[in-house]
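A single protein chain has been removed from this complex, and every other one stays in its place.
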Amino acid sequence: MDAREQMRELIVRRVARELKDGDVVNLGIGLPTKVANHLPEGVEVIFQSENGFVGLGPAPEPGEEDPDVVNAGAQPVTILPGGACFCSATSFALIRGGHVDVTVLGALEVDQYGNLASWMIPGKLVPGMGGAMDLTVGAKRVIVAMEHTNKGRPKIVAECQLPLTAAREVDLIVTEMGVMEVRPDGLWLVEIAPGITVDEVRAATAAPFNVVDDLKVMQA
Amino acid sequence: MDAREQMRELIVRRVARELKDGDVVNLGIGLPTKVANHLPEGVEVIFQSENGFVGLGPAPEPGEEDPDVVNAGAQPVTILPGGACFCSATSFALIRGGHVDVTVLGALEVDQYGNLASWMIPGKLVPGMGGAMDLTVGAKRVIVAMEHTNKGRPKIVAECQLPLTAAREVDLIVTEMGVMEVRPDGLWLVEIAPGITVDEVRAATAAPFNVVDDLKVMQA
Amino acid sequence: MGKKVTTRQEALKAVRDGMTIMIGGFLAVGTPEGLIDGLLESGVRDLVVIGNDTGFVDKGIGRLVVAKRCREVIVSHVGTNPETGRQMNSGELKVTLVPQGTLAEQVRAGGAGLGGILTPTGIGTVVAEGKQVVQVAGKDYLLELPLRADVALIKAHKADEKGNLVYRRSARNFNPLMAMAADLVIAEVDEIVPVGSLDPDAIMTPGLLVDMIVPGGACHGC
Partner (left out) sequence: MGKKVTTRQEALKAVRDGMTIMIGGFLAVGTPEGLIDGLLESGVRDLVVIGNDTGFVDKGIGRLVVAKRCREVIVSHVGTNPETGRQMNSGELKVTLVPQGTLAEQVRAGGAGLGGILTPTGIGTVVAEGKQVVQVAGKDYLLELPLRADVALIKAHKADEKGNLVYRRSARNFNPLMAMAADLVIAEVDEIVPVGSLDPDAIMTPGLLVDMIVPGGACHGC
């Protein structure tokens, strides 16, 4: 595993520890998807796939793919025993209605108010919001899982400059440098990665943040 | 068959002739329910039951009742081959969304503007509107099937005095005395029952109405 | 994850005086009669009940009305239960009448996180009184607000142990809608089957919505 892979694995392992037994969880495409591989022992969660089912399971064995069973990124997956399928209106009724406990998504920018930008860079990249706006507004808890910087540029900023996915909805930010909570009075660094100093986090962050008194070391 | 039964049979037979092959039809409780027994030859319609299915069929043989298969009046019915069940939201999505071609309902009062009152008599009878308000607003065509008078009192009035079920939604009124269309310029008598004169209809009607030039005799 | 299958006594401990309760069914078809038995046994009162109708004096929600356990009913129809009318006229019971399709959408909106829906139903009638009218494309609509409840008591045909539900025929009605719109969802079921034995495509209410499952199917109210 190279350094970047290790860094990414730290993030997804740490996010996985946020999930509680019985939680209904929606994982975004990319890095967040890998959270499923690191559930703590004894924790059973229900993964929701916004294209229309709960009970999302791992990728099938080669040759066992079912073209009608894919995740929201169109990759072949499985439906676990006890899973259930539904239409898009019901899928988002579950999401918007607060029946999803946790959503984990990536970000282009997150700011000190919990604003999230993740769906477009004007004039450059306009993939669309897909289900991200509904997930961010509807899920009870929004966790951003991302690398702390993009080619050295901070992704945690004082105020998002890119078009928002949702306003003031992010609850927790997990990066390879630490864990920050979004509280009514701003960002709080609650855990720091092994071998990283608070000054290093400040240097890589473009937003003011507080540090809790009992700052813990982030555990994978 | 006594005189009243004959009169009622004339009404439902005449209403049945309004139904076209392929129509989706919702019949109200009471007199309208009997329309199903008199479909013209070669006309196949789909009956919708607002409690949650299409493909409403006749009452089952005694002993064959299924407690989960009832009509909107809680009477045992059957579901024909090709019928389909759904929840109440979808049932009324079908109704409100214009997917029901014809609804046939009774009335306490209908007026010259096509206003319908059918769900309460203040201080006396307050059964509730059930599905009638949605049916009247949503069905493409609203047919009122009723006796022309109630104990001698006209039920077709200049302006409804009872609380409305829906405003300006009635298209056709079928009684034992004749058939009236509700047009933008008021009521038009288009058919008259055998042996009845226009003066007799006027005497039994508390609303102004026009008579078409080619007034036809109402056929059962 | 914890076990969901329990007794009606255990499940109904969560229902307290004054709560708002949704109860599935249409003229008592698809109503969880065993859970209504349980409410009658528990002595809970002062309830606000949301349902399609008040059933009959001896069946469905009507039994709660007859036993004077309701402060208010929010329903589309009370005509089959003369006791509801009597209590309404005497001032003992508040009866809020709602068009059936509006009621279904209000419950759905409550479960789907919508702030309301615009319906043409009720325009020009007493149902419109006190409500906001919104014009869309030149046509008037009523803004109807979402409904939610503390507890939903629903009836299904089959459940698996994770709470996935399948309803049968016209007993489906409001049940799947209410399963989404309450803080606590208790399902009475005819049959409990092993997890994995229900086709994912056939499940009408995903188990994540159901908190407790109570075996039913026996003789009710007798």
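Think of it as A, B and C in the order they're written, each chain with its own count starting at 1.
By our rule, contacts are C-beta pairs under 8 Å (C-beta built on N, C-alpha and C of every residue); 3 or more make two chains touch, one makes a residue touch a chain.
Only a predicted model underlies this, so the values are computations on that prediction, with no experimental measurement involved.
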Of A:M7, A:L39 or A:M129, the one touching the omitted chain in the full complex: A:M129
Of A:L164, A:M180, A:A204 or A:M218, the residue in touch with the unshown chain: A:L164
Residues in chain B touching the chain absent from view: 21-22, 24, 44, 46, 53-55, 79, 81-86, 89, 92-99, 138
Interface with the unshown chain - residue positions in chain A: 49-53, 66-70, 72-74, 79, 85-89, 91-93, 95-96, 115, 126-134, 137-138, 163-168
Interface with the undisplayed chain - residues on chain C: 105, 109, 112-120, 132, 134, 136-137, 139, 141, 143, 145-146, 166-169, 172, 200-202
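Convention: only the chains that are shown with their structure count from here on.
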Chain ID, smallest distance between chain and overall C-alpha centroids: C
Chain located farthest away, centre of chain B as origin (C-alpha): A
Gap in Å, rounded to a whole number, between the CA centres of chain C and chain B: 29
Inter-centroid spacing, chain B versus chain A (mean Cα positions, whole Å): 56
Junction residues of chain B, two or more chains touched: none
Sequence positions of chain C contacting 2 or more other chains: 108
